[in-house]
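Complex shown without one protein chain; remaining protein chains in place.
Chains: A, B, C, D, E, F, G, H and I, in written order; residue numbering restarts at 1 for each.
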Amino acid sequence: MLKNIPSILSPELLKVLMEMGHGDEIVLADGNFPSASLAQRLIRADGHNVPDLLEAILSVFPLDEYVDKPVSLMQVVPGDNTKPTIWQEYDKIVQASGEPFGEFEFVDRFDFYERAKGAYAVVATSEGALYANVILKKGVIKV
Amino acid sequence: MLKNIPSILSPELLKVLMEMGHGDEIVLADGNFPSASLAQRLIRADGHNVPDLLEAILSVFPLDEYVDKPVSLMQVVPGDNTKPTIWQEYDKIVQASGEPFGEFEFVDRFDFYERAKGAYAVVATSEGALYANVILKKGVIKV
Amino acid sequence: MLKNIPSILSPELLKVLMEMGHGDEIVLADGNFPSASLAQRLIRADGHNVPDLLEAILSVFPLDEYVDKPVSLMQVVPGDNTKPTIWQEYDKIVQASGEPFGEFEFVDRFDFYERAKGAYAVVATSEGALYANVILKKGVIKV
Amino acid sequence: MLKNIPSILSPELLKVLMEMGHGDEIVLADGNFPSASLAQRLIRADGHNVPDLLEAILSVFPLDEYVDKPVSLMQVVPGDNTKPTIWQEYDKIVQASGEPFGEFEFVDRFDFYERAKGAYAVVATSEGALYANVILKKGVIKV
Amino acid sequence: MLKNIPSILSPELLKVLMEMGHGDEIVLADGNFPSASLAQRLIRADGHNVPDLLEAILSVFPLDEYVDKPVSLMQVVPGDNTKPTIWQEYDKIVQASGEPFGEFEFVDRFDFYERAKGAYAVVATSEGALYANVILKKGVIKV
Amino acid sequence: MLKNIPSILSPELLKVLMEMGHGDEIVLADGNFPSASLAQRLIRADGHNVPDLLEAILSVFPLDEYVDKPVSLMQVVPGDNTKPTIWQEYDKIVQASGEPFGEFEFVDRFDFYERAKGAYAVVATSEGALYANVILKKGVIKV
Amino acid sequence: MLKNIPSILSPELLKVLMEMGHGDEIVLADGNFPSASLAQRLIRADGHNVPDLLEAILSVFPLDEYVDKPVSLMQVVPGDNTKPTIWQEYDKIVQASGEPFGEFEFVDRFDFYERAKGAYAVVATSEGALYANVILKKGVIKV
Amino acid sequence: MLKNIPSILSPELLKVLMEMGHGDEIVLADGNFPSASLAQRLIRADGHNVPDLLEAILSVFPLDEYVDKPVSLMQVVPGDNTKPTIWQEYDKIVQASGEPFGEFEFVDRFDFYERAKGAYAVVATSEGALYANVILKKGVIKV
Amino acid sequence: MLKNIPSILSPELLKVLMEMGHGDEIVLADGNFPSASLAQRLIRADGHNVPDLLEAILSVFPLDEYVDKPVSLMQVVPGDNTKPTIWQEYDKIVQASGEPFGEFEFVDRFDFYERAKGAYAVVATSEGALYANVILKKGVIKV
Partner (left out) sequence: MLKNIPSILSPELLKVLMEMGHGDEIVLADGNFPSASLAQRLIRADGHNVPDLLEAILSVFPLDEYVDKPVSLMQVVPGDNTKPTIWQEYDKIVQASGEPFGEFEFVDRFDFYERAKGAYAVVATSEGALYANVILKKGVIKV
């Protein structure tokens, strides 16, 4: 543990967030996401939910201003009646982070899997809500 | 060994079952299956048959409700007269597991090999019955 | 995630608990414990506290009945006025687990470090309470 | 699987048995033995009992004729009333193997652990009987 | 060394033969074959010839009955007058093995190289005869 | 790079600082220190001096309050007239960090080497000043 | 550290520069470049800017005379008004190096990423200026 | 060092030469060749020239008689006036080796790079002459 | 395979013989020797006997002239009536090698094991004769 760094950010996760550059993506995956089979770099966060992790990450991680929608969610599969209420929670957390943000990008389930394969890392949480996966695209640190 | 976990599930196998996510597949292979040449992750279960393993796995592993047939078998090769009686045993075990299940999907031998290559893991048993290979597709844990 | 297994138990942690045998020890370390420098096998559980982890572990892990005190705590260093209230929480959790348990063993700080070096694994939590480290000694599964 | 080789002998186990030389020892450990923490080379045989494995191993493995007692068991700890009936089963299996054998050597629990540390390999079974661990000392193949 | 296993079968080679399944292939390569550049798994048998190895392997290894010609040889390159007399020796060894066998399949040199790339393993002998390479296709163990 | 984390702290260095626990030590070594031969974990910071690194590290790293002197320097070797002026710079940086600090501990050259061998990590800078090595002992994060 | 070699060149960086041959490329990346996700070989130079590194590298590294423009920069993205003043600094450093040099090659952002993927190495600096990435193509040492 | 083996052949190089089979190629690369970026297996011979190495290699290495030109050189790039005098030296060494040899094959620079990528190994010398790279194709040992 | 190098010397074995220096020892072990448990570097030569290997090794390997007896054998264990006739064969081979040699050193069984642990390498043959192990001490190559 260090001063002023949220303890939910593990040493390995913080290292990965630091290594990422402009345009690299990270997936915060829920507990049912096939994280281990898709990830180039897998970081486990068993027992945690996505909102706690999202808030901690955004305290150190800039979002990409070069794209319109730097935060992406997985679209509900056609025919599925789920109404993911967790998205509103995400909206509040991103707004509160002070990072520039308008609205979410929505990505089809299988396109989402492709994005996850290309992402720099996938964080495997135990989030129980459905359609709770998030992709963050890293922005630029201005010195 | 732990409390309430069948001892036939090795530490490595249980770890793999936990790592798998929605839609990932695992192959329970008979003793003549080319497991080592096809598997991305190979788990050996020498000396065991498939029914014992299948029953133990289904005690912890949910089947996928997003597809019609989450359990697949290898079709008898045309011209081969084998009548795999072991399939009825599998049917009883899956029914008894309480997982949602209608009927098996049947997959051509060489298509089965391709599925095995893409599977998250292959468990190599010593099952002596022919056409005894099974693919399980993982479902969602509802919290 | 699997059926009936607490999600705070990561695949790696469950694997390690399964691999341990009679008499092997595991340390649940607080966030200030020098886990990485002492552990033979290090399992990170950043962002978690010890009580949640302790309760989950004891749902699958037997305590050793061949010793008097299978659960050990780190003694308060002489001259330090800390009164670790978390110990009462631990007491309740162990009692509730159904495992045979009388009272805790107390171990001097530097002896505790030596025990940690010899332990099968150390789980590094982010527990903020002081003197919150615990050693569990594994018992026998009776078949 | 190969012709005339019992399927309970995994590829890795047979390789290890072949690599061993005169005087090297192998431990067949029960399910509660701390196999993973003591073994130089760990071979898992989850879900199997010791008698099945012992019989299969002795079909290919010679016992050492240069020592009086090439098969060793763990002595019952003083104060423990257990009467291990599995030892008679072991006796029959060793007699039936055709290997030269008089009686077992009995080794104190902690001495047994030291022997296990020095052994070439430990096979971790799920044997549920208590005091069911066995050490075999390899003999010479006469050409 | 073990009882009843030919000593020319190294621990690693026997392990590989056991791991192979129905339809997997192994190449017994002569001393001039580019074994190390083509093999997925390379097993060296320096100083040995192919007939000794072939005979030992067939004592434990079943040939594939699902194909017409489970044993393949490298065709003499057009324009080369070599008459490989070693093939008759191979014919006798395969006949004597009791495995079902009619005649050899002949494979063009560069097709043979492609088969070797796809084979489960290549055994690099020091066989001095030309065109002495052999591919064996593994069959099924019937229990 | 991340928000509010000095860029001189590399991903690997920050990870190591996070992994360290109460009482663990880290060496900031000058350019002539035998870092690579003594370090358990070596982190290179070529081209940097010690003061810049020290200041950045103390912005996140607590010093140990359980010992009198949590910052140690290498004593000038008897007979050497060097007067290390860099020590005053260090004193200012540590004072400014807000960490509790009285005065430096001075350690004999060869004792310093022994401490470095036991340290969790050594950071190899290119500091050109003589006797510029520093050991920091980590304290406790209070939640 | 060695005589006459700038200390900003780490042992690993100098090794990589030596290993490179005629036509191989190295990227000096700014702090926001996705170095870790694109690099075949990643060399970290956290806390350093590009000009210091560029000057040090060109003191030992020849530029390619077989191409017109052996030094490449990333073009400003259309619509972005940034005027990278750091390019003039680069121009002076390259001129002063004595290596043959006329003008820079300019490469589109995504083409630049492709070049980085094919480069022998990427050096990740903490340079804060935008569009500060440089590719150097290695020339021939004449003996 | 061994009896009758030239000391310029390192243990690793001799091992590689032995492992190669009929038709495998090895590149003797000059000091400016991009050996490390192209080689499947890289063997460094820093400080050595190509002729010394070529002579030593041909004392143990047969050239391929199944192709017309088993020794290949890199063609001078069109527009370059270099006249590589070292080729005559190579011609003498190959003639003197007793291996069957008529004339060199000449390969375009970029085709040469492709051949190097497919070669079994590349030996990186410090040869200063230009166009001094050589490819040798291995022949058959006749017993 | 290479010109003038016996094919029984595998690439790995020849590499090891080259790496050895003055005073280093190599063990030629019979098929019952515990080679795998004692060797620092294990080289398998399954299916071969010791005399063939000994003769091939001595064709390239010098014996140590700085000691009286550079070739050592394992003494017959007291009480064992074996008369190892293979020793006379060894004597002839060493005499014929041209290396300086008077008589064998005889080493007690357990001292021999200690020597094997310290040896640079152990070659595991399938030699069936008893007491057939040999230690060779390497001499100096005179240039």
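Everything that follows uses one rule, which is that a contact is a pair of C-beta atoms (placed from the backbone, for glycine too) under 8 Å apart; a residue touches a chain by one contact, two chains touch by 3 or more.
Predicted model only: the values in this text are computed from it and were never measured.
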Identified contact with the non-displayed chain, of F:7, F:35 or F:97: F:35
Interface with the unshown chain - residue positions in subunit F: 29, 31-37, 77, 128-130
Subunit G residues touching the omitted chain (full complex): 1-5, 7, 10-12, 14-19, 59-62, 141, 143
Positions on subunit H contacted by the hidden chain, ascending: 1, 6-13, 31-32, 44-48, 52, 126, 128
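Everything that follows uses one rule, which is that only the chains that are shown with their structure count from here on.
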Equivalent interface to E-H, taken from A-B, H-I or A-F so that over half of the residue contact pairs match: A-B
Centroid distance [mean C-alpha coordinates] between subunit I and subunit G, Å: 55
Where subunit A and subunit I are represented by their mean Cα positions, the distance between them in whole Å: 62
Centre distance in Å when subunit C and subunit F are each reduced to the mean of their C-alpha atoms: 32
Contacts with two or more other chains, residues of subunit E listed in rising order: 1, 7, 10-12, 19, 31-32, 128, 141, 143
